[in-house]
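Quick one: the structure is below, and I'll ask about it shortly.
As you look at this complex, bear in mind that one protein chain is not there, while each of the others sits in place.
Chain naming follows the written order as A, B and C, and within any one chain the residues start at number 1.
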Amino acid sequence: MLKILYFGRLSDLAGRQEEYLDLPKDINTISVLKPYLSTLHDLGDALDDPSIKTMINQSLVFGDASIIDAREIGFLPPVGGG
Amino acid sequence: MLKILYFGRLSDLAGRQEEYLDLPKDINTISVLKPYLSTLHDLGDALDDPSIKTMINQSLVFGDASIIDAREIGFLPPVGGG
Amino acid sequence: MMILVSSTPFDPGKHINEFAKKCTSAGGIASFLGQVRSENNTVSTLTLQSYPGVTEQGIQGAEENARLRWELEDIFILHRIGTMQAGDPIVLVLTAAKHRRDAFEACDFLMDYLKTEAIFWKKQTGQNGTQWIEPRTEDYQDNKRWSL
Partner (left out) sequence: MMILVSSTPFDPGKHINEFAKKCTSAGGIASFLGQVRSENNTVSTLTLQSYPGVTEQGIQGAEENARLRWELEDIFILHRIGTMQAGDPIVLVLTAAKHRRDAFEACDFLMDYLKTEAIFWKKQTGQNGTQWIEPRTEDYQDNKRWSL
C-alpha cells in the first residue's frame, strides 16, 4: 500500500488530499506513476507542470526516480505561505 | 502656590516628588529659585548639574527664565527610558 | 522551544502570557500575530493545508537558523491549518531575548520564512470565488533581506 498525497490545487483536482493505493507492478517510477494517477483522477497534465515538486518518503526528488521503496509520495504545487 | 516637581535622583535627594510652595516675592527667576530650593532641601549643587533640565508649565526652558507666570516647575535629570 | 501546526483555533493572548511567564530572564518578547483580514468582505474564508511532518521540519530548520543568528532565550511558533474566518488568528510567532534587537529581528525573520518558504497551501474564498494563492513578489523580497 502506497500513500499518495495531493496538495493545494492538486487536492481539488484529485478530489482528495490523500489516498492509499495498491499499484500494478509496472508502475515503479515517478515518470510512469504520474500518467497512471492522471488517468485515475482525470488530472489532465496538472502533475506534469514543472512547478510541481515530488517527495518520496518526505524527501524531494528531482527528475525521475524509482518508487520501489516508497511508502509515501507527495505532489506539491508552489507553496503559498501562511 | 507654585507646584515644584523633582524627578529621578532629585526626588530621592529632595525626599519628595512634588511640593506646593508659597515663594518669597524676590524668588522670581529660575536662577534664584535653584539656590532657594537647594538650601530648603539640602540638595547641595544637584540642581546646578548641567544635565538637569528645567520645565516651566511643562515646557522646557534654557538658561535663566522668569517664573512670575509659573504654575508648575519641574527639574528633570537625564531620562532613563522604560 | 515549541513549533505547533494545528487545526484548532487558538487564543494569542493566552500563549503570549504563558510564554512571557516562562521567559523570566528575557527582558523582551517580540511577537507577530497574523489574522484573517476582512476587507469589504472580499475574504470570507481562508483554508490552509500543511504537509504533516514536512511542514514542521521546515519550520524547525528556520528556527535553528534564527538561533544561530540571534541570541534568543526562547521561540514559540504556532500556525493554524484548516478553514478560518475573517478575524481568526492564523499565525503567532514569539521570540524572547535579553536584548530587544535580537527578539525583533528573529521574529521578523521567522515570519518571512513562514510567509514565503514554509510548506503551506492557501485557498481563499470570497466574493470573487475560490482561488489558491501563491506568494506575493513583496514576500520574496522581504525574505531576500536575510540571505548572506
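As a working rule, a contact is a pair of C-beta atoms (placed from the backbone, for glycine too) under 8 Å apart; a residue touches a chain by one contact, two chains touch by 3 or more.
Owing to the predicted nature of the structure, the values given are computational and were not obtained by experimental measurement.
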| item | value |
| --- | --- |
| Partner chains on view for the chain not depicted | B, C |
| Absent-chain interface as seen on chain C, which is shown | 11-17, 20-21, 24-35, 37-39, 86-87, 89, 98-101, 103-104, 107-108, 111, 115, 138, 142 |
| Touch residues of chain B, complete complex, unshown partner | 5, 7-9, 11-12, 17, 55, 58, 74, 76-82 |
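Quick note on the criterion: only the chains that are shown with their structure count from here on.
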| item | value |
| --- | --- |
| Intercentroid distance (Cα basis), chain B paired with chain A, Å | 77 |
| Distance from the mean Cα position of chain C to that of chain B, given in whole angstrom | 50 |
| Geometric centre distance via CA averages, chain C-chain A, whole Å | 28 |
